[in-house]
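Yeah, one chain of the complex is gone here, protein chain that is, but the others are all in their spots.
First chain written, first letter: the chains are A and B, and each begins at residue 1.
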Amino acid sequence: MKTNVLDAEGLRRTINRLSHEIVEKNKGVQDVVLVGITTRGEYLAHRIAKKIAEIENKNVPVGVLDITLYRDDLRGRLDQPILKSTKILFDIRGKIVVLIDDVLFTGRTIRSALNALMDIGRPAMIQLLVLIDRGHRELPIKADFVGKNVPTSHGEEVKVSMSETDDEDAIYLIENGRKEKKQ
Amino acid sequence: MKLQSRHLLGLDGMSKEDITLILDTAISFKEVLGRPLKKVPPLQGKTIVNLFFESSTRTRISFELAERRLSADVVNFTALGSSVSKGETLKDTARNIEAMKIDMVVIRHASSGAPHFLTRVVEANVINAGDGAHEHPTQALLDMMTLREKYGKLEGLRVCIVGDILHSRVARSNIYGLKTMGVEVSVCGPATMIPRNIEALGVRVYHRLEDVIPQVDALNVLRIQLERQKSGLFPSLREYHRFFGVTKEKVDRAPKPITIMHPGPINRDVELSADLADGPHSVILEQVTNGEAVRMAVLYLLGTSN
Partner (left out) sequence: MKLHLKSGRLIDPAKGKDVVTDMLIVDGRIERIGQSLSADRSFETIDLKNKVIAPGFIDMHVHLREPGYEHKETIETGCASAAEGGFTAVCCMPNTNPTIDEESVARYVQEEGRRVTGGLVDVYPIAAATKGRKGEELAPMAELSKAGAVGFSDDGSPIASAELMRRVFEYSSMYGLPVIQHAEEQTMTKNGLMNEGLVATRLGMPGIPPIAEELMIERDIILLRYVPHSKYHVAHISTAGSIECVRRAKVEKLNITCEVTPHHFTLMDEAVESFDTNLKMNPPLRTKDDIQALKEALRDGTIDVIATDHAPHTIDEKEVEYAQAPFGIVGLETALGLSVTELVNQKYLTLNQLIEKLSVNPRRILSLSVINIREGEAANLTIFDPEKEWIVDIQAFKSKSKNSPFHGRRLKGKAIGILNNGKMYLAK
């Protein structure tokens, strides 16, 4: 059972709104940097940067963060997660880092990302932006910018497709019957 | 994706997929090494013992740094002044250490097969840091990483290993690993130092550097050990340097620049001239950095796999 939560148009408008929110909350984009969590967080970050450039006529730096080394579930998995690359080519010291991910679920991914960012540098502030907040937090993590709140049950899966890597831009809610751990 | 074995004993028989996994993972760790804070947490709480029965400062330091940067707890055991010099066997040493609940062992030993023996005696993951003249897998892996970095690929490259192949574990691991990855491998050295039947490993044998230099992209120059001269394998260092030493005038005759590699430590102006070691085509220092990354990758892949 597959329900469309957001279609391509919806996604475009949401990204538009989120980009405006970032600029508004930070009263501009001075010292703002975007860090997307691999994989889809990265594509989101680039799209938002593009939109911000349209709005403010300024280029905001974009970095990619792979949190595999910081996962709290590295051991005890049957398969080892593939290690991807972190690319943050600018100094994050003193910056406002907008951490970007597609789905916020238990909050463990964000916890890992926070630890990774702290090991890379000392930002002035970290703000969290997520496209979808599906509830069921297991850690005290809260997003500053939310694209859409989608209440879910554990048996459901939120599937985000982005045309950079999937067939289309769309977000689906899928009923599974088995608990999917989203990381 | 994980490695097929829970140990890293050698590259003889390791699949292309496993080698590629290690090299790809090492790239991520090289990025970590570029950060101001070079420490990451995946091996937190793991205890690793460096069991070094042969003295080797640089390899041990390289492993130790890699282990600490992965947040593991490290214990160093060197043979001199230890229970081994009092006659304790490898088996007992290993069993005792394991009884202290360690997770991984990195072992360097003068006997071929010592790491294999260890896997029969302890439960921990075993990493071979060099066993006799048999294998030194992390060295060959870092050599391959360096070549892949420089040329963008390994397949189709031509590499010659120069020196005392007979006694070299670096040579053997390189031969096994490079051949698996599709590299054309040759060796060059005095006939007394080339093992019998080495051609059966798929390797061309040269006795003159002049013959091999026009045919290769990279030279991996091995250290010549003085003791070999005493056991009658070559007459003098001077003769060795003149005919088998890699020097600028020999290398300059190549049609395009040749990449110079060396596992270290270098006997400057014996097997390799100083100007080449420090020259623009030397990747020797890159090898050292890549060694860190490769060892972190191996420790990470094995340490998080069970």
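FYI, a residue touches a chain if its C-beta (ideal position, glycine included) is under 8 Å from a C-beta of that chain, and two chains touch if they have at least 3 such contacts.
These numbers were taken from a predicted model, which means no experiment stands behind them.
Of the chains displayed, those contacted by the omitted chain across the entire assembly are B. Among B:Asp12, B:Asp73, B:Glu149 or B:Asp269, only B:Asp12 touches the chain left out of the display. Across B:Leu33, B:Leu65, B:Leu201 or B:Ala254, the residue that sits in touch with the chain not pictured is B:Leu201.
Within the complete assembly, B:Arg169 is the residue of B:Arg148, B:Arg169 or B:Arg295 that touches the hidden chain. Across the interface with the omitted chain, subunit B contributes residues 12, 89-91, 109-114, 116-117, 131-135, 169, 172, 195-198, 200-201.
We adopt the following convention: only the chains that are shown with their structure count from here on.
In this assembly, the C-alpha centroid of subunit A lies 40 Å from the C-alpha centroid of subunit B. By the touch rule above, subunit B contacts subunit A in their complex via residues 1-2, 24-25, 27-28, 31-32, 35-37, 39-42, 300-301, 304-306.
Those residues of subunit A that touch subunit B in the shared complex are 66, 69-71, 74-75, 79-80, 82-87, 115, 119-121.
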